[in-house]
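Of the protein chains in this complex, all but one are displayed in their positions.
The chains carry the letters A and B, assigned in the order they are written, with residues numbered from 1 in each.
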Amino acid sequence: MWAYTLRRIALGIVVLLGLTLVTFLIARVVPSDPAARWMGPRATAEQIGAARVKLGLDKPLYVQYLRYMADMARGDLGTSIRTHQPVRKDLAAMLPATVELVVVGMVLAVLVGIPLGVLSAMFRDSPMDHLGRVVSVTSVSLPTFWLAMILQLVFFKSLGILPLADRVDSIIKLTYPLRPGTGFYLLDSLLQGNWPFFHSTLAHLMLPAVTLAAYPAGLVARMIRSSMLEVYQEDYIRLGRAFGFSESLITFRYALRNALAPALTVIALTFAYSLGSTFLVEAVFNWPGMGKYAADAVTTADYPAIMGVTIFIAALYVALNILVDIAQAVLDPRVQLS
Amino acid sequence: MTTTEVDDRGGGGRTDQGGRPGQGSRTDRPSEAQDQATRRGSLFWVWHVLRQNPLTALGAAMVLGLVLAALLAPWLAPFPGDGGVDVHPKSQLLAPSLEHPFGTDELGRDLFSRVVYGARISLFTGSLVIGLALLIGIPLGAAAGYLGGFVDEVIMRFVDIVLSFPPLLLATALAAMLGSSLVNAMIAVAVAWWPWYARIMRGQAVALRERGYVEAARAGGVGTLRILTRHIIANSLPPLIVQASMDFGSVILTSASLSFLGLGAQPPQPEWGLLISTGRTFFLTNWWYVTFPGLAILVTAVAFNLVGDGLREYLDPRLRSV
Partner (left out) sequence: MAEPQRLPLLEIRNLSLEFATPLGPVYALNLGGLDLYPGEVLGLVGESGSGKSLTASTVLGLLPSRRARVTSGQVLFDGRDLLRATPAELQHIRGRDISMIFQDPMAALNPVFPVGEPLLRILRLHRGLRPAEARHEALRILDEVQIPDPAAILRRYPHELSGGQRQRIMIAMAIAGGPRLLVADEPTTALDVTVQEQVIRLLQALQRAHGTAVLFITHNMGVVARLADRVAVMYGGDVVEVAPVAELFSAPRHPYSRLLLDAIPRVSARRERLPAIGGEVPDLRRRPVGCAFAPRCPLVTARCLSERPSLSAAGARQVACFHPLAAGDSRTEALA
């Protein structure tokens, strides 16, 4: 088990090194001059030349890469043009909001997706299955940013039961302030017993989390369905029937566990994928997280911030993949052998 | 620990299916029948799949409808000029009516006409992105699989690395660095997408490398490039085409997302993602502005995903034989 874990981590480090190379190439080789971008549109040629030296752009490419790597190793992701803060500091401040949103969204996705997929498979080709498939195909086909607005129209404009945007009501924030804590509003307000704050956070979290969950939920349902159908054909499932186990025992105790192992990869991938698509959700809901930070960076051409977010999320993605592989080895003891 | 076969992707839940003689009486015959069906040609199967799976048939019909709408846009759109820069100051932001089924935008243009013209952009973008991704992925995958060794290592590690970015994120970062335009957005999406095709192509090349006719060609002194194009790539196209058609929905969604962020299509192009982005300013008071372009994206993605699902079910023998 430990050997497997170590090997998997070593592989992850190789991929991480590769990631820095790709982001470096995107940032430096793409046909636009980083020095000109750095100085802004009104800079003179001399100013740009000075910036070139200051940024080390006059050095050979491999020296630039080594410097870039050294910066990375120190956790230096550059300085944002827009906020004039180190990107790392910005990201650290934004991270809890995004993680809170993504975690709640993923829990929703799994809670909806797994039962939907299992029921579809269990009642294959029944109306239940058709409905399940229509729901899951629709949910993977929804444009995230559009769903966000439609939910706002329905739940804010028409029904008036949920807030439009933001992370917490601004009045509540002033009247029931939250003491600094983990940065996860739900957790902090719960720990501090600040119920108005907790309630407001929860209400604000609802629509973004549902929006974020739609795609992964559909994907998980599809994956679980096909994975369950495959498992249902295995001899060890026929064996359960041959020994008089009930269908629900076979499905939920035995087949689901076999089907879950391959589905886990997809769940983790979509988890990471939703990290990538949070900026669409956060932009629409004005959610003060990394996604909104990235979306703002994109619209203001804040290149260091864009690359910083990209490499940070990609690194998170790699780390998640490693965790999944290890979890899979625990779920299915045969994996370690390969 | 005893020796055990575990499938090479390390995925759980699957046991070795080989080495089980004598089960013929259980399953052999239906598959013989299927073999014969296969011999009857692919048209028979297309018909069979569509008849068996109404959802796939629905998806195919929707795809056909979309293609027709895109082709016939000038005749289908009640106000063909509204696909472009026409401005009608007297009919700004009108709610849906018989004259304007999807309402009008802030410049008074008919949204229905713009959405119909948008189908052209989306289908064109989708095809071009996938074409470009195939164009990058096929040669690299073929080289990796056929040549093997060091070339294979380098190319496939690079593929792994590109795949460790969430595709939307990589496409966004690239598009942002390249500068906002529809062409740059398409390049960015293609660059995030090609590794999937390189992987499939490599798998095919590895399998085909040892085939008799390839070995014969090699022994007969046929050049590597010619073997790759004439034998390896030509014979790998079917699975690649299938995968590509399954990806169509996701590619259209991703491209629309880039346009929504302002990185893709630019005004006055009636691109659906851009329409929603523009409509966002007015959407709380003019619900139709974002609703209909979004529905168009949804319908397109559903159509291609339904067809993709049908293809996958048909191609996966484990799901087909049951």
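In this text, a contact is a pair of C-beta atoms (placed from the backbone, for glycine too) under 8 Å apart; a residue touches a chain by one contact, two chains touch by 3 or more.
Remember, it's a predicted structure, so these values are computed and weren't measured experimentally.
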Contact residue for the chain not shown (choose from A:Ser226, A:Asn258, A:Ser277 or A:Asn321): A:Asn258
Absent-chain contact - pick from A:Val103, A:Leu131 or A:Leu331: A:Leu331
Full-complex contact with the absent chain, from A:Asp76, A:Asp129, A:Asp166 or A:Glu234: A:Glu234
In chain A, positions touching the absent partner: 124, 234-236, 238-247, 254, 257-258, 261, 331-334, 337
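Here is the rule we go by: only the chains that are shown with their structure count from here on.
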Centre-to-centre distance between chain B and chain A (centres being mean Cα positions), rounded to whole Å: 22
Chain B - residues contacting chain A, complex: 1, 4, 6, 8, 10-15, 55, 157-158, 160-162, 164-170, 172-174, 176-179, 249, 253, 256-257, 260-263, 273, 276, 280, 283-284, 287, 290-291, 293-294, 297-298, 301-302, 305-306, 309, 316, 318-319, 322
Partner chain B, residues of chain A touching it in the complex: 14-15, 18-19, 21-23, 26-27, 30-32, 130, 133-134, 137-138, 140-147, 149-150, 152-153, 156-157, 222, 226-227, 229-231, 233-236, 258-262, 265, 272-273, 275-277, 279-280, 283-284, 294-295, 297-299, 301, 303, 306-307, 310, 313-314, 317-318, 321, 325, 328, 331-332, 334-335, 337-338
